[in-house]
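Please read through the structure below; I'll follow up with questions.
The complex appears here without one of its protein chains, the remainder shown in place.
Showing subunit A:
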Amino acid sequence: MKIAHDFAPAEALALMKPDGVTNLSRRGFLGVSAGALLIGALLPAGQARAQASEAIKPGTRIPAFLELRSDGTVRLLSPFVEGGQGIATGAAQIVGEELDVHPSRFAVECAPPGPDYAVINGLRMTGGSFSTRSSYMVFRQLGASLRDMLIRAAAARLDVPRAELDTDDGVVRHAASGRSIVYADLVAEALKLEPASEVALRDPSTFRYIRQPMDRLDVRDKSTGKAVYAIDQKVEGMLYAAVVHGEHFGTEPTAIANEAETLTMSGVHAVHRLPGAVAVTANSWFRARKAVEQLEVTWTAPKPTGLDTIAADFSSAGMLAALKASTDKGVPAETVGDADAAFASAARLIEADYDAPYLAHGQLEPPSALARFNEDGTLELWISNQMPELFQMYAAKTADVPVEKVIVHSPMLGGFFGRHFLYGSSSPFFQAILLAKETGKPVKVLWSREEEFKMDAARPLSFSRFSAALDKDGMPVAIKVRTVGEGPIGRWFSSVFKDPVDSSAVEGIVAKPYAIPNRSMEYVKVVHPVTIAFWRSVGHSMNDYFSESFFDEIAAAGDKDPYELRRVLLQDKPRHLHLLDVVATMSGGWKRGPYEVEGVKRARGVSMASPFGSETATIAEVSIEDGSVRVHNLWIAFDPGSIVNPRIVQSQVESAAALGLSATLHEELPYEGGVRQVSNYDTYTILSRDEMPKVHVEIVESGEPMGGVGEPGLPGVAPAVVNAVAALTGQRIRSLPLAKATFGA
């Protein structure tokens, strides 16, 4: 039986490797226009794959996506998982625009696994701030195609020329005769028609739903307790399971001293040994938890030392020291001009080391998974996930059933943030399958918050060494960066992305827009023993802090104003310059400070970032209160090219900014003695309501290709805040979170 700890990183995404596709660049892969469709990438069974590749072009078969119901509502099966980002509403707006049905009458569900939904260049996932930009044209085409077929069906039934027909919010009308037919009455005939090879899309100047601040489809349910998450699932005859993992990650239970007594506890069904964990099944989760937490378990010992596992002496400080001490030669991540020559002839050199800690996702819904083996031989799963086909595949391996026998339900997520990819044993779904198999009953596994803080896959601790060369006028002529560590792309997607430079480790350091003529960025891969993860904005979450903060160090060394220096180095980049203008105007004109507000000194910092195909400029205003940083205002000018729902975009940017601020001020998942030093929200501090600043967002639609929305608000926050802190206190903070530092100002 395939078990969680057999889930080796090297293999993890090997199954994601689509046949015949190698050496993609991430940029090319994630580019909407990339040509090759990697159809059926996630279908391991040869037959299914062949069938899928030959027969199904993702995003085209209308019945796989749309159901027109007789009550005038539309059921949309979405490739994407809703986790608060608003994709269900956005999808309804886009399809509804072309189909001509008001979005409020859509019911959007996450589709089951299947090749139809592999709309991201043949792959299906919800992540990378990629949903809307990857599916915008797919959804429009689907809506337009179905509308066209409905009109043709109506033309045939009414025996009138197609050109005499129009639609009006779910109805086909023949104005000349005053006749009309509702969509649902036409759909059977319409779907017998061949879809047109090309259908005219609506002229954007006539959009009624796209670009409008339409209500979210899920708000009413979420305001009345009716929204259903994975944790809320229940099926007949289900057992509840609670687990305790070894204190040291990767250790195994060897003996349970009080197993017999535990079995006599109220409601307890059984005690179980799992890979890396013990479990109790019971008739309620509280009873299961009470029982599992009083088990007297002996665990195997962790390795005493070393960085290949989380050894008994592993610490995040030791890991950071190892990254800093690495002398390995790096691979070039970006090379422009001749940095060495520029350094040799520079008037002044500066150097600085930056680091950022491991982070937890901290989504409020603790992980859970419900597994049921059905009498027909299928395995049915209700699981938090952002990649249904991947979970389906590993479920099949774990349960030893054919992949097509695995039914995956993907309920809405109580927090996203990158938590729900498959990171080895960081998901409880392996356990649910094993326990359902062992007990012969449906089992719902739920992790306590403490187990979640033990098992969550972490944003990698990161380190980069920066140096810059300035000319006699104080202008930067060269920059060098050495990034040492590992990113989640390299860990989990290495079979797809062969580039030795892990884009998720260096994004935010490379491809900055500034006209610094000589640049040399290198990447040294040093693998973490920690299970690492995508975390909202991924490499940008720390790297834009590093590079934009170091930018201000360059400005300071050259005696330049950091905002003005950015303008000078962006003079040939109108998109960026415009954002700098916008953010300055929003904040009442650039002023760095310090200045006084109500008798307290404040200062401001600025930053720019280019995450996920979007562009941001951010200004933060800070003061010092009781030795700690308080952020009063964040002004964010945000250019994602074009948008679908301005209200959802605004809330995503606000939310991302707040998470960025939370990480800037507080968040840290430290290890000491091989054990994580946090266990709940009292030790893993997150931004409090009282600390929430005013977040001012202005959306700029430059018309550039559509970029991401969910993550890009985050990366600019840390550098803007840290730059403001430097302006206010003179202290340049090169290691997050700020809670580690004390400030006198």
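Here, a contact is a pair of C-beta atoms (placed from the backbone, for glycine too) under 8 Å apart; a residue touches a chain by one contact, two chains touch by 3 or more; residues count from 1.
The working rule: contacts and distances are computed from a predicted model.
Student: Which one, "Glutamate/aspartate import permease protein GltK", "Isoquinoline 1-oxidoreductase subunit alpha", "Septum site-determining protein MinD" or "Succinate dehydrogenase iron-sulfur subunit", is the UniProt name for the chain you do not see?
Tutor: Of the names offered in "Glutamate/aspartate import permease protein GltK", "Isoquinoline 1-oxidoreductase subunit alpha", "Septum site-determining protein MinD" or "Succinate dehydrogenase iron-sulfur subunit", the one UniProt assigns to the missing chain is "Isoquinoline 1-oxidoreductase subunit alpha".
Student: Pick from A:71, A:375 or A:682: which residue touches the chain that isn't shown?
Tutor: Considering the complete complex, A:682 is the one touching the chain left out.
Student: With respect to the chain omitted from the figure, which of A:358, A:416, A:429 or A:463 is a touching residue?
Tutor: Once the missing chain is taken into account, the touching residue is A:416.
Student: Out of A:234, A:324 or A:498, which residue would touch the omitted chain in the full complex?
Tutor: The missing chain is touched by A:234.
Student: Among the options A:116, A:185, A:365 or A:389, which residue touches the chain absent from this view?
Tutor: Counting the whole complex, the residue in contact with the absent chain is A:365.
Student: Kindly note down the residues of subunit A that lie in touch with the hidden chain.
Tutor: 83-86, 215-216, 218-229, 231-232, 234, 240, 266, 284-286, 362-366, 412-417, 446, 448-450, 647, 651-652, 654-655, 658-659, 662, 680-682, 686-690, 692, 694-695
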